[in-house]
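Missing here is one protein chain; the remaining ones are kept as they sit in the complex.
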Amino acid sequence: MTATTRVDVFRIPMDGPGDVSGLVRMFDQKLAAPEHVVAIFGKTEGNGGVNDYTREYASRSFALALSSYLNIPVSAVEERVALVMSGGTEGILSPHATVFCRAPVEGRDQSEKRLSIGFALTRDFLPEELGTGVQVQETAKAVRLAMDDAGIKNVDDVHFVQIKCPLLTSDRVRDARRRDKTVVTDDSYGSMAYSRGASALGVGLALGEIADPIDDQAILEDFSLFSTVASSSAGIELLHNVVVVLGNSQTSCSDYRISHSVMQDAIDMDGVRKAFLDGGVIENGSWEIDSSRIVNVFAKAEPSPNGLVRNFRHTMLNDTDISATRHARAAVGGLLGGMSGCGAIYVSGGAEHQGPSGGGPIAVIATA
Amino acid sequence: MTATTRVDVFRIPMDGPGDVSGLVRMFDQKLAAPEHVVAIFGKTEGNGGVNDYTREYASRSFALALSSYLNIPVSAVEERVALVMSGGTEGILSPHATVFCRAPVEGRDQSEKRLSIGFALTRDFLPEELGTGVQVQETAKAVRLAMDDAGIKNVDDVHFVQIKCPLLTSDRVRDARRRDKTVVTDDSYGSMAYSRGASALGVGLALGEIADPIDDQAILEDFSLFSTVASSSAGIELLHNVVVVLGNSQTSCSDYRISHSVMQDAIDMDGVRKAFLDGGVIENGSWEIDSSRIVNVFAKAEPSPNGLVRNFRHTMLNDTDISATRHARAAVGGLLGGMSGCGAIYVSGGAEHQGPSGGGPIAVIATA
Amino acid sequence: MTATTRVDVFRIPMDGPGDVSGLVRMFDQKLAAPEHVVAIFGKTEGNGGVNDYTREYASRSFALALSSYLNIPVSAVEERVALVMSGGTEGILSPHATVFCRAPVEGRDQSEKRLSIGFALTRDFLPEELGTGVQVQETAKAVRLAMDDAGIKNVDDVHFVQIKCPLLTSDRVRDARRRDKTVVTDDSYGSMAYSRGASALGVGLALGEIADPIDDQAILEDFSLFSTVASSSAGIELLHNVVVVLGNSQTSCSDYRISHSVMQDAIDMDGVRKAFLDGGVIENGSWEIDSSRIVNVFAKAEPSPNGLVRNFRHTMLNDTDISATRHARAAVGGLLGGMSGCGAIYVSGGAEHQGPSGGGPIAVIATA
Partner (left out) sequence: MTATTRVDVFRIPMDGPGDVSGLVRMFDQKLAAPEHVVAIFGKTEGNGGVNDYTREYASRSFALALSSYLNIPVSAVEERVALVMSGGTEGILSPHATVFCRAPVEGRDQSEKRLSIGFALTRDFLPEELGTGVQVQETAKAVRLAMDDAGIKNVDDVHFVQIKCPLLTSDRVRDARRRDKTVVTDDSYGSMAYSRGASALGVGLALGEIADPIDDQAILEDFSLFSTVASSSAGIELLHNVVVVLGNSQTSCSDYRISHSVMQDAIDMDGVRKAFLDGGVIENGSWEIDSSRIVNVFAKAEPSPNGLVRNFRHTMLNDTDISATRHARAAVGGLLGGMSGCGAIYVSGGAEHQGPSGGGPIAVIATA
């Protein structure tokens, strides 16, 4: 990115997964132009699991709306805009979307680094490559490309990397077997974790958080390896990884900055506080958080795999009525909602190699 | 209570609703004597709804254990010990029980007020009285008796009133009809809310938070009337109200004190902070909470009835997969777990007339 | 309908709520023409409750596809095609749609009555009219119009009446209150039952199953009043009733016939058998059902309100984890799937005044 860009972020509430009125209003009120939309991260009100169709419905609805504004086919929209929908608005979480716009502006690089966004795609993966070192390496490459796209040179300026990655379906597994290839698992649901995990390790590799080589065996096994900024979610609708890098760059003249930290566990208020301190929405030593400056908060949540939170047993993993990711989002959403003063925040479940075991990355975009 | 008493509180983890090993250990290690146990408040890992049998199972298990230690029948245990089980340990909440013990000690009244506990029962209610002004008035009387029992004279010294109240079953409804009497609702589940609500209003009346007379019509209608310290839960196993008052009194030489505040909504971190400040586990202006001094936290949670949390839509009331009270406990539990540094806290659902609409009371017991 | 018509029925499987490939295939293979589609009844794989967006997603997907084939706006599709989506494919139930096509053909009335379909709309209802006698009467009028449209003169030739009806939202309740009008309930979920019930009574009235006048108080109270052919489902997206009448008529030269009966309770195999006998897919005294002749089966299911099925307690109404309608669909689906040899059948929940209490109508379309 040689020219200076302006990055804008809009948090729009959604009345349902098919509600794109917030986007339409943005355009009608000339707050943003349709051609500048580069990414939409949505929280939709499904269960966040295998049969959560609110993600697909919201994606199609946004793509259809943009297709109409841009006068291009829906498939062309999906190529130029990263549509990432995360299901599950448990507890106080509120269905909404975060719309990222990027426009070229005349000017020079800024003295202060401001919010920047870039994205890149990997090549399509073969079924046998999913959840393996191949996906790790290809993701790492894409992260570097997305950093370039965002005008970010220093890995320390990367604060959140959102990835959408494929999963294994029965068809894909059969295809691999016909070619005498082995897949990491033949369970579709299980493959989501492998794909998320390998993608997160790719982020860690690109950012120097993890050293090469990464053993295939480490994926979903060695949770001491993780990225502090990766957030990945698997979806059935693609064969490659979509990588969106969020960071700060002198090439951006945005009104916003992004900061991040890590929650060590699901109740790590201090971890959240660190991100808030870095983001300037709280002063050192103070209790008062300036919610009005927060545009959105982004976090990954998971039930601690060892069944404990600070030595007390949690029941999330043994609940046959409510899936563990729903529990985790509800709880972490409660804490982050309390701290940010708002339920329309991006809390996503399934944090394999994304932050430490039982914890996860936490990022904040706020006015600079 | 003329003599000085010593009140002790123990938080014991539970491996399941039938696990009473924590209680047994207390006795074996001589931390407390079985005859001094006056109340057990449990959080059990069921769904907290109509078909949550973990409450009944835990109650029976504790009663059976005490019956064996005290060498009295189970029914006699239930008369002398207030067994209050609240179902639902969503998110980071951890199954546990809080055991309250009260022993007479030699000595005089203290200069400082310390944790005190008292309890009282109402008379049995007729089906047609449940959820009406009769239940309000009788509960108010019992609260005053329980205050006496706790050695508390000033209503300002009452910080949490836990009530267990009856509900309407089909049998009880039929009984009323045979006598040509009207009941507030013939839906068992709905009657739980009426009974909780009327009980909470009774607390408010006794403590002067609400002025007499309270119109029958106000119950479950006028939510501007509420108590800031009432916490009530309905159960099928009784016909009267059990009232447990927790407060501070000079007649107690406990190591602990209790304080409380009110959460205005489910993300009201400031409300929690106020209770923590009063409880001395946090210093004014400071961020650092001294978790090690907290014995337990007690709160009621509910989904805001207007469907909004600070103007953002929540989805708890429209979720046909997960009951709204489970959502609410998970979220409020996440916030309180983060602030208190522990998941073994008492967060209970269904807060009609218990704190403001969408919010609820919050109390803390900590070392003085 | 003066001219003779040909009615065709297609059962198409769905891979998800957004999958319209079955419809596309029908058109591509010239099995039917887009302009002849008059109704689509879908079973979608959501929870069938308030937050089931699979219904809306499927409706929009079908409307969008037809809009493209017919080259008319989506809104125009919704006016000419009755899109009725019922959520919930529990147990062995399989997501699918039944597409009804009606084409004028040259010829005279047939000697044998064959499958016929007609539809009609009521006027828009005011909020205060929903769930009252007004909705009953207006529905009855629409049923008579739809019978005319279907070329059915005799009420005995009507075998299934599918209705889509409105519900009360907070907005609509507020609107009524501003005009000093009373609504039957201010609970959105509860209003669905009132609207379904009043609509079903309207069917019963039109078909002479229930005598006029019907007291407003009878709605959701006197379950001895019911229609044996009504199937109604409430949706947020409309303000009027859509009424689809299915029956047999000499004006139709369809290959199919429809028959019906009533299940007295959720395990009434004999009731199903009667409909099968009338439909000719089973011979009197025989055990063998000729599944190959069945096009689809349509039924309403509900948990018996008195908590009993043939004097044994069921737990559907007390389950806080799974909604009662999901339980009921799963069970009735299991029985009907076993009898019809297929899981792609239309079993819908919520049967107020639709069949006897705890039971419901059952209809079969089969080759004549």
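We call the chains A, B and C, going by the order they appear; numbering starts again at 1 in every chain.
Everything below uses one rule, namely that contacts are C-beta pairs under 8 Å (C-beta built on N, C-alpha and C of every residue); 3 or more make two chains touch, one makes a residue touch a chain.
Because the structure is a prediction, the values reported are computed rather than measured.
Of the options C:A331, C:A351 or C:I365, the residue whose C-beta touches the omitted chain is C:A331.
Contact with the undisplayed chain is limited, among C:I72, C:I92, C:L121 or C:A368, to C:I92. Contact with the omitted chain, checked across C:N71, C:S111, C:Q217 or C:S286, is made by C:S286. From the options A:G18, A:G48, A:G131 or A:G338, the residue with contact to the chain not on display is A:G48.
Annotation for subunit A: contacts to the undisplayed chain at residues 47-52, 170, 307, 315, 318-321, 323.
Think of the hidden chain as still there; on subunit B it touches residues 16-18, 45-46, 51, 53-54, 56-57, 60, 321. Considering the complete assembly, subunit C touches the hidden chain via residues 13, 15, 45, 47, 89-96, 266-269, 272-273, 285-287, 309-310, 312-316, 321-322, 326-328, 330-335, 337-339, 341-344.
One rule holds for everything that comes next: only the chains that are shown with their structure count from here on.
Of all chains shown, the one whose average CA position lies nearest the global CA mean is A.
Centre-to-centre separation between subunit B and subunit C, using Cα means, comes to 47 Å.
Subunit B has its Cα centroid 40 Å from the Cα centroid of subunit A. Contacts with at least two other chains are made by residues 45, 321 of subunit A.
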